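Missing here is one protein chain; the remaining ones are kept as they sit in the complex.
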Amino acid sequence: MSDVIVVGAGVVGAACAYYAARAGLDVTVIDRGPVAGGTTGSGEGNVLVSDKEPGPELELAVLSNRLWRSLAELGGFEFEPKGGLVVAETEEVQRQLTELAGKQGVEHTLVPAQELRSFEPHLAEGLAGGVYYPQDAQVQPMLAAATLLRHGADSFGHGTLRLRLGATVTGFLRSGDRVTGVRTTQGDVLGDAVVNAAGTWGGEVAALAGAHLPVLPRRGFILVTEPLREPLIRHKVYTAAYVTNVASDSAGLETSAVVEGTPAGTVLIGASRERVGFDRTTSVPVLARLAEQAVALFPALRDVRAIRSYCGFRPYCPDHLPVIGADPRVPGLYHACGHEGAGIGLAPATGHLLAQLLAGERPDLDLHPFRPDRFPAAEEAA
Amino acid sequence: MTSGAMPHDSGPHGPEPYDLVVVGGGPAGVAGALTAALAGLRVALVDSGPRLGGQYFRHPAVPGRAAGLDRFLRQARALDARADVLLRHQVWAASREPDGDLLIHCATRHAAAPTRYAATPTPNPSATLRDAGAMRRDGGAMREQAGATHRDAAAAAGGAAGAGREERAVVLRARRLLIATGAHDRPLPFPGWDLPGVLTAGGAQALLKGGGVVAGRRIVVSGTGPFLLPVASGLAGAGARVLGVYEANGGLGLARHPLLALGKAGEVAGYAAALARHRVPYRTRQAVVAAHGEREVEAVTVARLDRDWNVTATHVVECDTLAVGYGFVPQIELGTQLGCQTRHDVDGSPVLTVDATLRTTVPGVWAAGEPVGVGGWRLAELEGRLAGRAIAADARTAGIHGTARTFRTAGTAATSGIASTADTSGIASTADTSGIASTADTSGIAGALPTVDAEPSGAPATSGVPATGADVGGARAAGAGVGGGGVVAVVPPVFARRRERWRAFGEALQRAYPVKPGWQGWLRDDTLVCRCEEVPLARVREAQALGATDARSVKLLARPGMGWCQGRICGYAVSCLAGEQPQPPRRPIAQPVTLGALASLAAPDDHPAH
């Protein structure tokens, strides 16, 4: 019997479990696969404030950014506070970026065209400028998730965080309306509260409890280069189009250049977005476009080889906001999913706020914009 | 058939597709390509090497004499006259177009290669390609053997040879694909295995066959499997002092070598004589479990092993070179990229599932040789021929209908057990299938089907595949004949029987030379499991303690398999350490490709539709 059952051992589930355990709760984390086997294992590890429009998600991101920095002190995973550089191809885009940065109210520096190369020496010529966001960072998401689970289990005593891997949740246990646990392929697990942190599969878990939650997969490919001897790229660098793509509702393919180095020496190249279900088939045209955009931004990448690519499925909600909080339709069920491409970055704040809820405290942020029942029941996948 | 009848293709890549693209220029690929080309198909064969031959028929620029090589070279010469042979082209992906055609994505630094190939619409497929004319002048294997180097040829063709060659993307459009990509050595990690001077057995063999270079002076050969014998004989014959062949399995020794039981007495006798002549000791139940040295290998620890390969005693042997091999890893990523179903071979390796005509579960895609199960070059060549015939039959059928594609959903046809007539309608409803091959009677085919595990009804027993060829045979044997053609003759009984025999032989060898779990005890905490990312055993164990319950999550947490080789070298070991069978590879990029070459594929008018 646990106080809290967390369904999903990705980074969001791990953060929920970690903060809940820290709040003194007994937690059992259940996943059908290994730790970080879903979208967490396919992410770049973005911890960004730069790409958020002013509003509730940005507030979440700012809180999360601060929390990541203290979690990083736990050790055990790479956290690189390297900053993000958003670049503009034209004067007009630079004007828009400047305006957005002013409204965001987060730390930033406007970078005129002639100073871009002091930030990134290998950037292409002819760019109109950019905005530098020092708070942007990158984590190794799989190790981060595993480390949070480990620390939750190690640091708060008394076996308060248990991990049940390889167990698939098949249904909910109820007492009246109230959720009292989950059925799994490895037997029933009892708990006073169930947190749905199943990421892209969060809609399916919610459906097991009879709750509608429109979480859809939005596929993204990432290209990985050979490891480079000398770092070519210092920051997370992306084009302004990334911001608009993130916010877009289109089901069709959208790509924008997102390029960054990693401590392993590889360069990660994203980002594509398309809604094609859970199709893993590699699209050569998408990879070609990612390469084209990266080379346009960093011509020195032309001779660098891609050795790997992978795809993941971002948990997308129609309004691009995550679902965080108690589900008023199903007492005892909480949600922490639907973070789309920002799950790594937003995980600590999500876990922290949810743990506050579970512990009966008032959350640091207003969770109303993230409420689970905000979607019209009739709404289906477009 | 005449190739001019093919419909004009209106896809984004424009030109006519090849009837067949073969990837891999070893015995399977060359036999398959030649068989199909002789049947009139427009064929291209792609290989990463500078000459045809693959691993077994690897040969220097001026070939010497080796068993079977003359015959192979004749085939290669015949192929060169009838097909487009693209050497030094790395295939990094295979994909399906919306219209059903296959795209074979290559990268090459080879001079004078045009950016896009396609078959010429002229009736004579052996005529010089319009687009690829320059390529044919310098890409033909035989011309090189006639003495011209590719640089000379490239210069003659006006190509930009020499320093600074940029890698280019080359895309081949094809109706059909034959995957004949062979296999590579399967090493196991042990302390010191990354010291220079430690090579795979195949690596030592390749140096000798391809470059005429003996890997060292004092060489130890270790591992398991019959492949160690030719490697040791070859090295000894070339002048190296082979200090010992240490075979981890087989307590019986050469005199009762499993090859003998399999009717390979002559082969064994030959190796035994060669080893005896050079005074090379052959020791069973022993293996090298550690290599020592500062900058290079200077000595190895040889261990006596129990049945499970646990170490019972050790001694040190000084040497300057170690050749190790523990079987082979079939290269199947092009198949898995296209969604081909896989199965686990006897030794646990994932291999592509095929029917009796070597057709995979994906329409238009065949595979032959090691990718469907390690079995050696003779089997590979036979399977290449079989696949070539099946492909020619498919093309002939398609020629009638104007399309090569009969899209079948894998699995649907298998449900009825014997009668997969729906599956074969595309072939069998066609009258004009005679003349492809000898019209052997169908009951003969059924009789030639594998008898192992065959159901009493005589239903085909090709490992649960929605087989076309086998099912046709089965259906016909059961009296459910469809149409009047001789399509089943795609698999002449004599071929089918031989294939079954050799397949069984390959499987018996895999059974006789398993990898036993005791090798994991040879590793120390600091022994590198992954050479590329330098991941020691301790980090793998840490990842497991953190919740990595399978090989994939071990890779995500500790990075083994994330580097240059993409897990080709360490994948098997990591799977064993994770306690699971090796999983089919997920490698959307099968070979490194420069971002420049990749970017060149994204023409402004080439944006994807979805």
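Every chain is named by a letter (A and B) in the order it is written, and numbering of its residues begins at 1.
Throughout what follows, contacts are C-beta pairs under 8 Å (C-beta built on N, C-alpha and C of every residue); 3 or more make two chains touch, one makes a residue touch a chain.
Note that contacts and distances are computed from a predicted model.
Peer 1: Given the choices "ABC transporter permease", "3-isopropylmalate dehydratase small subunit", "Probable chemoreceptor glutamine deamidase CheD" or "Proline dehydrogenase", state the protein name listed in UniProt for the chain not shown.
Peer 2: "Proline dehydrogenase"
Peer 1: Which of these, B:G68, B:G212, B:G266 or B:P281, touches the one chain of the complex that we don't see?
Peer 2: From the options B:G68, B:G212, B:G266 or B:P281, the contact with the absent chain belongs to B:G212.
Peer 1: Can you tell me which of B:D19, B:D80, B:D101 or B:D185 touches the chain that was removed from the display?
Peer 2: B:D185
Peer 1: With the missing chain put back, one of B:G25, B:G40 or B:G203 would touch it. Which one?
Peer 2: B:G203
Peer 1: For subunit A, which residues lie in contact with the unshown chain of the complex?
Peer 2: The missing chain touches subunit A at positions 227, 229, 265, 303-305.
Peer 1: Extract the touching residues of subunit B with respect to the undisplayed chain.
Peer 2: With respect to the unshown chain, the touching residues of subunit B are 48-51, 55, 60-62, 144, 149, 151, 162-164, 184-185, 187, 194-200, 202-207, 210-213, 215, 295-296, 531-532, 534, 563-565, 568-569, 594.
Everything below uses one rule, namely that only the chains that are shown with their structure count from here on.
Peer 1: In whole angstrom, how far does the Cα centroid of subunit A sit from the Cα centroid of subunit B?
Peer 2: It comes to 40 Å between the two C-alpha centres.
Peer 1: In the complex of these two chains, what residues of subunit A are touching subunit B?
Peer 2: 9, 33-37, 41, 142-143, 146-147, 149-150, 163, 165-166, 223, 225-227, 252-253, 264, 269, 274, 276, 281-289, 291-292, 294-295, 301-311
Peer 1: Report the residues of subunit B in contact with subunit A in the complex, numbered from low to high.
Peer 2: Those in contact with subunit A are residues 93, 95, 103, 105, 166-167, 337, 339, 533, 543, 546-550, 552-553, 556-557, 559, 562-564, 566, 586-589, 592-596, 598-602, 606-608, 610.
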